[in-house]
Structure formats: structure tokens, C-alpha cells
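There's a structure below that I have some questions on.
The other protein chains are all here in position, but one chain of the complex has been omitted.
Let's turn to chain A:
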Amino acid sequence: MNQAIRHSWIAAIAMFALIFGAISYVQVVGADELKANPWNRRAILQNYCNDRGAILVGGSAIAESVPGNESCKFQRRYNQPELYAGLTGYFSRSYGVTGLESAMDAQLAGSADQLFFDRIGQLFLGNQPKGASVELTIDPKIQKLAYDLIPDGQRGSIVVTDPKTGNILAMVSKPSYDPNLIASQDVSKEQAAYNAAIKVPGINLNPSVSGPTGALLAPGSVFKLVDTAAALKSGKYNADSVLPNPAQMSFPGIQYQLPNYAGGNCYTRNTASFAFALQQSCNTPFASIARDLGEKAIAEQASKFGFNSDLGDQLKLDYARSIFPSNLDDAGLAQSAIGQRDVRATPLQIAVMTSAIANSGVQMAPNLIKAVRSPDLRVIDEPKPVALRTSTTPEIAGQITEWMTSVVSEGIGSGAAVPGVEVAGKTGTAELGDGLNNSWFTGFAPANDPQVSVTVVMQGVDITAGAQLTSPNAKRIFEAVLNK
């Protein structure tokens, strides 16, 4: 019996050996992995009260740490909160970290490798940890102008970039929110603000699903720029090509008929040149190009412009990949070619597509970060412009630019015309049903030496409101950037 008791004891000891092993694994061996887990809120809470670096725009802080109350030495404050909420995100005890606060956390918190010696210094001098500041490429005047151009209560986004560098000069969307309320350190107030915010449709709480980087919208006719590039690249079409332009297009075996765009002068001709088809945004010429070239050619050109692709590491913000669907039937391909059906693009995607045309076919990686500075103002990171991919040839880009210029000078994009400047542009009206559309304008100026590209989208508007809110607003941004 005593032998069996000893054996039982050994069994118990064996169980405890396993426990000792398991504890060692969790607390030492696997601890780093657990600490790095994105669900782990402890890391956020750990530096929640630290003095984080500021996020700067044009030299002034849009997010900064200010002295807090007794329980927390520092408190995050957002200046012009609604204007910049889509970029900064929030740094909240209850809801975690989003936006640039999350993407640049290592720099802002001061834990990035480049800040190693600063940390050592802080350790010995006993200072509160202070993170690096992050300066953005945003131009505060353009940002404010763009934001105010979207009427309150209207869902929409505006993206302004420098096509030569990929730098984002303004990126706004409405509806927006006040991150101060979600990062107030008062849990019940944070919850109330958050719960109110998530009820607002399209609010830019999460850049990967809403706002300029995340909202996946039907691009409508702006997608015709992809068809045009694909057509010219195929060699089957050139500037003199005559395109079929029937009022409707029918498909074998089905009832559906694809109509031409009702708003312009398409109905006046049965055939069209590229220039005319783009100027009036006729549907059937591009549908026929797509049917002629096939799905593969259109999809290939779409991905060269950034559809179904990544947008580079420079952006830092989370974003959604724009979508050009696959395995389309005949009618589906025709509808996709005019940016309907299941084609989806973010406002940022349309902006980088247009910028690639403006930049002789070279697509620059969209970039938000101008510089990262250590607490002693030493520059520790300064992103250089990075070419993301070649979207098309300089010749094709030049040809498309010429036609886009005529869209503004002679076609339905005339609202964007700026006196004394050649503006290239393309409008789009993606039908949502019930007479409502996503109304787009994308373009750049000056056409011969592009300094700025502007992409405007207003969601859920009728034809009239769409026309008023897109091209004319783009014009005001062109003027503001070029005349400053």
C-alpha cells in the first residue's frame, strides 16, 4: 500500500512538473509573443499615461499629449478633431488605438529602434518617456478647404495629392467624429461617445472600412480611364479609332440592355471617337472595348492602376484594397467596364490612378509622413518618394491626359475648369438606384506639368447635387493649391 501511495505522490509531482513547465512557458518563453498580440490591451494601457509625441500638420499639433489629472500624468488631446479624425484615429483606453496613433505607435510612444539612445537617456535622467513627433504631408489650408466643401450631413470624401511624389496634401471625409470624446479617460463617456459614433453610417472610425482609404464605392465612369489605357495598350485601338456608340447594347440570351449615359450628348452619334466618348462619358463604346479585349486585359490594366493590389508601405494608415471582380460573364464584363456591377474603388484608389496618369504612367506610393523627429527635434525618418509601379507608358498617359483635358474644356467636366490653367479630369456617376448616385470627379492640373491631383466623391446624391458638389469643388481646390 505504501508503495502505491508513493507512486500516487510521484504522479502528483509529475502533474506539478507540467504546471511548472506551463508557467515557465507562458511567463518567460512565450511571453514576448503574447505581449505582441494585437488583442493584448496591456501594452496600450502601459503607455497610456506617458508623454507621447505629437502628430503635426504645418508645424502645429493635431494630436498631442497634455498634462492630465492625478491618475494619469498625460492625456491625449486632438485639435480640430473632426477635421483630422480620419488621419489621427484615437488613442483610447476603452477602444484601443486606431489610425496614425496606431500605425506610428512605435515612434509616438518612443519605443522605435531609432529612439534607442533617447530611451537610455530618459532612463538615466529619470525623465518621463517622451516619444517622437510625426509631421504629416498634409497642407492644413487645403485640408480645411476640402473638408468644408463637403456639406454637413453629406457623405463624401476628397483626396488631394502631389502626383509627382505621392504626397497626400489633403484627405478628408464626412461624417467625422471627435476623437477627444473616445479618448477622454472617462470610461462611461468613452462608451457613450463610441456607441453614438458607430451608429452613424459611413463614419470614418476605421480607415480600413470607411473614409477615403476604406470606403469601397462603385467608381462609375471614372473607371473608363482603365478601359482607355487597356485599349491603347492592346495596340488594337489608337487616337483615331472609331468606336461603336449605340444607344443600347444588348447581350445574347438575356433581356438586359446596357444604356448609354443619359446626361450628355451621347445620343447624337452612333459612332464615337475616344475624345467624344470620354467627353460625354458614353457607356457603350467602353463596354464594347471591354468585350473586345476580354476580361483579362481589363483586369490586368486595373491591377496596374492599383485594383486588387497593395498601395505600398508609405501610407501607414490601414486601407481597403479596391476590387475588380473576376470570372465575369459577357454582360458583367460590360457593366464592370463602366465601373458598375461589383467593381469597387476607394477614393484614395481613384486618386492614385489619376496621379499615375498625371505622372507619365508612374504610380507613386501614397505617402502621409513628411518627417519623424526625436524629442530633441533631430530628424530620424524622412520618407522619400517611392515609385509603386508603372501603370502605363508615358505615351499612353500623355494621350489620356489630352482627352481628359478635353473633358474639362469641352465635355461634361467643365465645372472644374480653372481660368488660365489646363485642367485634366474625368467625371463618374455610379448609379445606386432610386435616382441616387455616387458622383465622382477625378483630375489634375496643370495638364502639361501636373502639380496636384484632386479626387472628389459624393455618395448618395442626385444628378444635380452631384454635378454641383464634384467638379466645381475640384476647381476651388485646384485654385487654392495652384495660386497660393
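The criterion applied here is as follows: a contact is a pair of C-beta atoms (placed from the backbone, for glycine too) under 8 Å apart; a residue touches a chain by one contact, two chains touch by 3 or more; residues count from 1.
Note that in this section contacts and distances are computed from a predicted model.
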| item | value |
| --- | --- |
| Undepicted complex member, UniProt protein name, chosen from "Dihydroxyacetone kinase subunit DhaK", "FtsW/RodA/SpoVE family cell cycle protein", "Phosphate transport system permease protein PstA" or "N-methylhydantoinase B" | "FtsW/RodA/SpoVE family cell cycle protein" |
| Of A:Ile19, A:Val66 or A:Ile254, the residue in touch with the unshown chain | A:Ile19 |
| On chain A, residues whose C-beta touches the chain left out of the figure | 1-9, 11-13, 15-16, 18-28, 30-32, 34-35, 37, 39-42, 45-46 |
